[in-house]
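Only a single protein chain was left out; the remaining protein chains are all shown in position.
Take a look at subunit A:
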Amino acid sequence: MTIPNRYPVLYPIDRISLGLMTLFSVVIGLLILGGSFCTGERCLFHTGPRVNQFSWENRVIDYRDQAFILGFNRPMDQESVEENIKITIPDQPDVKNPLPGKTSWAGRRMAYTLDFPAPYGTKYRFELENAQERFINQQQEGAAIQPYQAEFRTPDRALAYIGLEGAERGRLVIFDFTTQEKRIITPEQLVVTEFRIDRDRAQIVFSAVERNSTREGILDQQIYRVNTGLTREKSGFQTGKDIGKIDLILDNEGYNNLKFDLSEDGELLAVQRVNKEDPADFGLWVIQDGKQPKPLKNEPGGLFLIAPDNETIASTQGEGIAILSLEPAAQPLDFLAQFGMVLGFSPDGRSAAMVDFNKNNPDLLYTRSLYLVNNQGVQEKIFDTQGSILDCQFQAKGEQMFCLMTNLVEDTEYIEQPYIAMVDVREKKVAPLITLPKYQDINISLAPDGLGLLFDQIRTDPTNEQESFLKTSSGEALLDGQIWLLIPPRSLPEQGQGTSPQLEELPFVGFQPRWFP
């Protein structure tokens, strides 16, 4: 009698497991060898490394984008990557390495930090090929990367100004350098007195007076918003029924609107207002996110600026500068008693250029000092001058400033000779770039990419008493004005060397030129 075999030799689990294991082995073999099945340059699939992240791929980058991140799916031979990165301008193939920068690595990701902001109005192409992978302890040369190519671009180079000629007189004019298009975007019945451009370029906030207003002249101004038709994302003027549409943000009911400032993110508007009935009711009002305006009820102040954090306001108050929060009737967050004026903030908001009038220092009486004050309270003097320091604007990386200042020229009488200087913030060196013939309400505007500085030179007509709105601070009627473009050097010129920056008169008649951010 034979004992029946209770179980077969191979159970279903054995059969299916062994079968699947064989099948999977074949698939693994195909995967491993698949990279070798090539005809010419085309393989069944690419088994080498590849770029799996390029933070600027198909993006529009602006002055805030100072570095891109390049990520790989494998550890890479860093040298081979750095050597093979190629950035070009497709429209200008002759330009070699238009965006120099420095590289740094964190594992499989590389950061490329630009030496200076990418020039506006340009399309760039990024290419990487022939870089190799490198694993730890890998002796032999690694596989080559799958060639990678991407494009990115910068916004159009564009400016806005208040026109002073013909149909443009008193109206906002936008000129797009990239597409060479010009548009008047405010209506004829409004005379624009001041304006700020929103960071996204889509809107401009401006103060304006009705052209036929006969009451209080410029004190009647109201705050408006207009759609520009320009965007960061697209080149040229966009079309649409909203383009040129005007919205009234703040009227002059009960109050005169004096000065205003717009935060960098465009969400906060600060307006200096005075009660028409009670001049003692004078101070800053804020409008946040389109809500109702609210008075801050602080001590009355003078010049003010919204800080880059979009949450604080620096305002001159009495003998110093108060840093104000947006809470009504709150105590100032800080008070810098030494300084009399804040000129500008660095783009990262960590430091500000301030002026000390040296009122408490008998040795420096009638001397003004330019200081760099950081958010830790450290104050560094940059230089002293007998003249005035009128305006300073930081370059995007915050390493340089361009300042409008004056020299006191002693002749038959004291004359203030305006000049524009380049200031190296780190080295604390000042290099005058250009001397201007006459100081009269000059406005400067540094391009977001730092490549051009706009300034205006106005002519006045003291005999014209008909002009109610377009006047200088001394009350003279504006006749016309030229807008100039100064192309400064990339770095501070050495002392004694020729400082001949390029200067070009732009074909616009107007004043208050401002670059689009």
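Worth pointing out:
Just so we're on the same page, contacts are C-beta pairs under 8 Å (C-beta built on N, C-alpha and C of every residue); 3 or more make two chains touch, one makes a residue touch a chain; residues count from 1.
The definition used in the following text is that contacts and distances are computed from a predicted model.
This complex has a chain not shown, and the name its UniProt record holds, of "NAD(P) transhydrogenase subunit beta", "Heme exporter protein C", "Permease" or "RagB/SusD family nutrient uptake outer membrane protein", is "Permease". Set against the missing chain, the residues A:M21, A:A280, A:A329 or A:V378 yield one that touches it, A:M21. Hidden from this view is one chain, which touches subunit A at 7, 11-14, 16-17, 20-21, 24-25, 27-28, 31-32, 34-35, 45-47, 52, 73-75, 106-108, 135-138, 142-143.
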